[in-house]
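Can you read through this structure? Questions will come right after.
Just one protein chain is left out here, and the rest sit where they should.
Order of writing sets the labels: A and B. Residues in every chain begin at 1.
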Amino acid sequence: MRKTVFLGTVAAASMVAGIGMADTLADVKARGELNCGVNTGLAGFAAPDANGNWTGFDVAICKAVAAAVLGDPSKVKYVPTTGQTRFTALSSGEVDVLARNSTWTFSRDTDLRLDFVGVNYYDGQGFMVRKDLGVTSAKELEGATICIQTGTTTELNLADYFRANNMNYQPVNIDSNAEGEQQYMAGACDAYTTDASGLAATRAAFADPENHIILPEIISKEPLGPAVRHGDSNWGDIVRWTLYALIAAEEYGITSKNIEELAKSSQNPEVQRLLGTTDNLGAMIGLDAEWAKRAILASGNYGEIFAANIGEQTPIGLARGLNAQWTQGGLMYAMPFR
Amino acid sequence: MSETHAQTVAFVRDTMLAPEPPPVAESGAVKWLRENLFSGPVNTVLTLLGVAIIWFLVSHFWDWFAHSVWNASSLNECRQIIIETWGEGARGACFAVIRERWNQYMFGFYPSALYWRPTMAFGLMFVALAPVLFSESLKIRRTVLVVTAVVTLWAMVQLNAPGAWLVFAAIVLVGGLAISERHVSWLLIFSVLYPLLGVWFLWGGSLWGPIMVLVGPLLGWAAWTLVGRFSALLATVAAIVVTLLWWLMFASRAAADAEGLLSLAIPFVRSDQFGGFLLAITIGVAGIALSLPLGIILALARRSDMFLIKSMAVIFIEFIRGVPLIALLFVASLLLNYFLPPSTNFDIILRVIIMVTLFSAAYMAEVIRGGLAALPRGQYEAADALGLDYWKAQRLIVLPQALKISIPGIVSTFIGMFKDTTLVTFVGLYEPLKSMSDAVRANIAWKGIYWEPFIFVGFIFFIICFGMSRYSMYLERRLRRDHR
C-alpha cells in the first residue's frame, strides 16, 4: 500500500513516497533506495566525511543490504539518528534498517517492537580512567564522577553495577560521544564509561593514549546488531541472512578479491549455494540468486569490513576478540546456508 | 546724567579684551569626561567598573585573538605555528578550522558542484523581498539590489556556476533593479513566484513540479470567474475545491507526464544533504514565509465575533505558546508519523518546517492581534460606513495599517525563530552551531577545538539578527513619520 502525500509548498522534490508497514521489501524496491538509520557520528562505526560520504562498520551493513536488495551498494539514504530518536525512526517507518550499534535486549526486542536480526559486534561496557588516578579496578571508583551517555543501556548498567556493589557515584550526563570525550579530557569526570569498543576508539584518538587505561572490568554484555521492525518477517530474514552471508563468507574464505573466481570454480557446495551458483536460495527470500554475492562485494566479507573500519590497522585498533569466527575461538557463527 | 558720570570715572576701557578660554574643567575633553563619566560618585564608580570590565576582557582575550592562525590543516599544526611565531607558551586562536571547513559550515553536505544554486537562490531572495521590505525608500532599495547583484554574481563565478545560469541570475538581478527604479510593485509578481523558484533551486528535480503547483491556484481562479457569475459564495467554494483537487489528485501525475514530454530537470539534491547555515536559513526563511499568512488568519480568527472560530484560535495559540519549541520538534521527529496515515512518511526537514511554522505562527498571531487592537476604532467604523464587506475592509483598510504597526514585533518574532533554528540539532539535523561543530570535531585533525567554531557561528548569527533588528528599527521610524 503506497500513498503519496502532496504538499503544495515544498513540491514533489522533497517528498519521499510512503513506506508500507507490511512489505518493506516491495517498498524498498519501489523506492529504489534503502533508508538506513545510523549514528550521527561515531568514528569507525558510522560517520560522514567532509563530503557527506558515510563510512564505518555499521554503514557496511547498510551497503550490503542495499547491494543484496537493490543491486547497488550506493543506493542508501543514511538517516542520522540520535540515541533518542533511533527506535522511533525505525518503528515509524522512517528507516528500513537500524544499524546503529544498538544493544539487543529483551525489552527492546519485545516491548519496543523491534526485531534484532543478529549480532555484528559483541561488546561489553567498560571504564576508562587517567593513569595518574592510581585506580586499577572499577571497584575502586567509590564516590567518583562518571561521564555517561544518556538514553543508552550503559546508563542502566552503570546504575545497576554501582548499586550491586553498594557504591556511590555522581553521573555526568552527556548526549554524544564527542561531548563525553571533551568532558573526560577536561577532567570534568574521573571515569568515562561506554562500550569497550567505543572506549578503545576514543583512547586511540587521544594525543597521549599511554596516560589513560581501560579498567579490566567489563560490567555488561552488549551484543550490538542491526534491527528491523517487528512484524515483517521476510524483511527481517533478508537483513539477517545478509549479515550471515558476510560472516559465512569469511568462514569459507570468500573475499571481495576472489569472489568472482570462487563463484565460477569453487567445488564447495556451501560456497556454491551461498554465491548462487547452485540452488536459488535468493528466491526463498524474494531476491535473485546472486544477492549474497553482491552483498559480499559491497565492502567485503565480515573480516574485511572489520579490518577496514575498526581493525588493528586502523586508528581505532580493535582486536577481533569475541568477534572472531567460531573456528578461531570467537562467537561469530553464521547459520548454515542450506 | 551720563555725561557727568562719564567724567567721574577714572578709567574707561576702549578696546575689547580677547575672550578668556573657558576653565579647563568646562571645555573640551575634560568637560566631556566630567559630564559623561565622572559627574558624581555613583557615576565615577560605574565608570571605573566599566573600565575594569573592558580591561578584564582585553587582557584575557586580546593575545588569544591577536595570535590567530588562519592557515593550517589541523589543530596540532595550528599550535605548532603559534609556538613558532609567538614563542613557547603563547596562546592563540585557530581560525584555520573555519577556513578549512567553510563550505561545510555554509552548505553542509550539499554537492560541491552545485553550491552556486543555494547561493543564487539566496541572492534572488532579495529581489523578491524588495517590493515587500524595501518599498519605502528608493535609495535603500537601490543600494541593497546593487550590492546583492554584485555579490551574488561574484560568488556564483567563484563557485563555477554554469554560464547559462549566470546569465539567468544576471538578468533577474539587473532586471529587478531596473524595474524597482520605476514600478517596484511590479516586482510583487516575482515575490509570489519566488517560493516555488527557491524550492526548485535548492532541491532541484523537475521544474514541472513547481509549475504544476502553481497551476492549482490558476485553475481555482478560472473556476472562481466561471462560477462567479452565479454566486459569489459558490465561486469561492469552487475555487478552493478545484485548487485542492488539483494539488492532491492531479498535480504530481501531470508534472511527471510533462517531464516525460519536455525535460526541465536539474540535478536533484536530497534533504539529508542540507546542513550548516544553508539548513538554518532554509528552515528560517520557509518558516517566516509560511507563518506570516497563518499568523494573520489566526489573529483575525481570534478577534472574530464568531464564538466557535474564536475559541478554536485561542486554544491553538495558547497551546502552542505554552509548550517549548523543543517539545514540538520532538513531535515532528517522533510523533508526526503517528498522526499521518500508516503508510506515509516524509522528509524530516519538511516536518521540522511545519512545526517551526506552527510555533512562530502562534507568536505572530499575538503580535498582529496587538497591531489590530492598536488601530483606532474609527478605522473599522469608517470601513463599515463605506459599505465594505468583512474581507474587503480587512484587505483595504485594516490589515495594511495593522501590519505596519506590528512590523517591529513581526521582525523580532522572525529573529527569535531564526535563532531557534539551532534547536534542530536535537532531532539529528546538521545545523551549524552544535551538530556541524561536533561533526568537525569528530575528525581527529580538529579534535578539541571549541571556541573558534562557537565564535564564528555566533558572529554570523549576530550579523544576520542585528541587521534585521536595525532595519526594523529604521522602518519603524520611517513609518511613524508617514503617519504624522
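In this section, contacts are C-beta pairs under 8 Å (C-beta built on N, C-alpha and C of every residue); 3 or more make two chains touch, one makes a residue touch a chain.
Everything that follows uses one rule, which is that contacts and distances are computed from a predicted model.
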* Structure fact -> Matching the hidden chain's UniProt record against "DNA ligase (ATP)", "ATP phosphoribosyltransferase", "ABC transporter permease subunit" or "Quinol dehydrogenase ferredoxin subunit NapH" returns "ABC transporter permease subunit"
* To do: Quick one: say which of B:14, B:88 or B:305 touches the chain that got left out.
  => B:305
* Tell me which residue among A:71, A:216 or A:231 touches the hidden chain in the full complex. => A:231
* **Omitted-chain contact residue, chosen from B:43, B:135, B:379 or B:401** => B:43
* Structure fact -> Touching the hidden chain, out of A:150, A:165, A:211 or A:265, is A:150
* Structure fact -> Absent-chain interface residues of chain A come out as 21, 83-84, 87-88, 91-92, 107-108, 111-113, 133, 141-145, 150-151, 155-156, 158-160, 163, 169-175, 182-183, 186-190, 229-231
* **Chain not shown, touching residues in chain B** => 35-37, 39, 43, 46-47, 49-51, 53-54, 233, 305-309, 312, 318-319, 321-327, 330-331, 334-335, 337-342, 415, 419-420, 422-423, 425-426, 433-434, 450-451, 454, 457-458, 461-462, 465-466, 469
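Following the convention adopted for this analysis, only the chains that are shown with their structure count from here on.
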* Please work out the Cα centroid separation of chain A and chain B, and write it as a whole number of Å. => 40
* To do: Would you mind writing out the residues of chain B in touch with chain A in their complex?
  => 76, 101, 104, 108-109, 112, 195-196, 199-200, 203-206, 209-210, 213, 216, 247-248, 251-252, 255, 268, 270-273, 275, 286, 290, 333-334, 337-338, 340-350, 353, 426-428, 430, 435, 438-439, 441-444, 447-448, 450
* To do: Spell out the residues on chain A that touch chain B in their complex, using ranges where they run on.
  => 1-16, 18-21, 40-43, 47-48, 50-52, 77-82, 84-85, 88-89, 92-94, 176, 178-179, 181-182, 185, 205, 207, 315
